[in-house]
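For this view, one protein chain was removed and the others were kept in their places.
== chain A ==
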C-alpha cells in the first residue's frame, strides 16, 4: 500500500465516519417542526331576525360605540395590545356585547356597511347607485382601447397599399440606373413609356406583376405559358427559363401595341395549344397521345387534391338515394378541359361494387350530378398541371352516409 492509497483510505474513512455521525446526530436538528395546531374559533350563526332584534335594541347604545372605535385607533400604535383593549369596551357595553364585537375584529368600514345594509330602505338605493358608477368606467376603457387598436392596424396596411399606387416611380428610377440604362431608355423614345418599361424589366415588383397577371394571365398565358411549362419536366430547365422572361417582357410592350406583336411571335404556340385543348375536349381526352403537349408540371399536391374533393363532395347529394344505392360504391371517370370544366359527355361509369344494377344506376346518376353541378363553375385545379388531371377518376363511396 503506497502513500496515495493510504491518503485515499484515510479520506474515505473520515468521510464515512462523518456521514454516520451526521445520520446519527444530525437528524435531531432537521426533524420537521410540528406545525402549530390550527386554531378553530366557533362562530355562532344568527338569523337575520335575531340580528334585527339586536339592532333594534342597540340604537341607544349606537352613539356609544362610535367613540369606542375612536379609542381603538390605539391599535395602530401597538400591535399586541388590541386584545387587552378589546375587553375594555366590552365591559363598557356589557349589556350588548355582540354589537360591540363587530367593530373590534374588523375595521370600521365593515361594521358600517353591514348596518346600512340591514336597514331596508337605504340598501336598494345603494344598489341602484352602484351600476351608474360602473357604467362610465366601462366606457372609458373601451375608448382607450379602440384608439390603440386603430393606431396599430393603420401602419400595417399603409406600407402594403402605398407601394402599388404612388411610390413606384422613385424606386424604379434607382433600379433603372443599374439594369436598364444600357438599352431600353434609348430604344423607346417616349419618356413615359421608357420609365415604365424598366420597371417591368426590373420587375420582380411582386404586387404589380401579380395584379396585372391576374387580369391578363387568362388571355396571355393560354397563349404563351403552355409551351413554357410543358418543356420543363421533359427538357432542360435553363432554356425555358429565359423564354418566360423574354415573353413576359415582350408581352407587356405588346400590351401597349396590342395589334402588331401578338400575331407575330405567339401565333404558332397559341394555335397548337388551343387546338390541342379543343381536340382534347372534343375527343374526351381519351389518352391523347402526346402528353408532352399538355403541361404536366409537378405532381398534384395533397392540398390540391383535397380542394378538388371538397369541391365535389359539396354537390354530392345522397339524400334521395335508395338504401341499396347507399351501399353501392361507384367509380366515375371524367375528362377535363384545361380551364377546369368537366366534359359532361365524357362522364362514364368505370367501376362499381356492393349494389345491384338499379342501385348502381342511381349511385352513378348522383355522382354525375355532383360533377356536373359543381363543375359548372370549374374545379379548382392548377392549370400548369393540366396533364395530370386531364382525366379524373372519382370514387363515390357512401359508406359514411348510410343509415344512422
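Rule of thumb we're sticking to: contacts are C-beta pairs under 8 Å (C-beta built on N, C-alpha and C of every residue); 3 or more make two chains touch, one makes a residue touch a chain; residues count from 1.
Basically, contacts and distances are computed from a predicted model.
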Protein that the absent chain corresponds to, by UniProt name, given "NADH-quinone oxidoreductase subunit F", "Tol-Pal system protein TolB", "Nucleoside ABC transporter ATP-binding protein" or "Cytochrome bc1 complex Rieske iron-sulfur subunit": "Tol-Pal system protein TolB"
Identified contact with the non-displayed chain, of A:7, A:21, A:46 or A:358: A:358
Absent-chain interface as seen on chain A, which is shown: 287, 291, 296, 300, 305, 308-309, 312-325, 333, 344, 358-359, 361-362, 365, 367-370, 372-373, 376, 387-401, 403-404
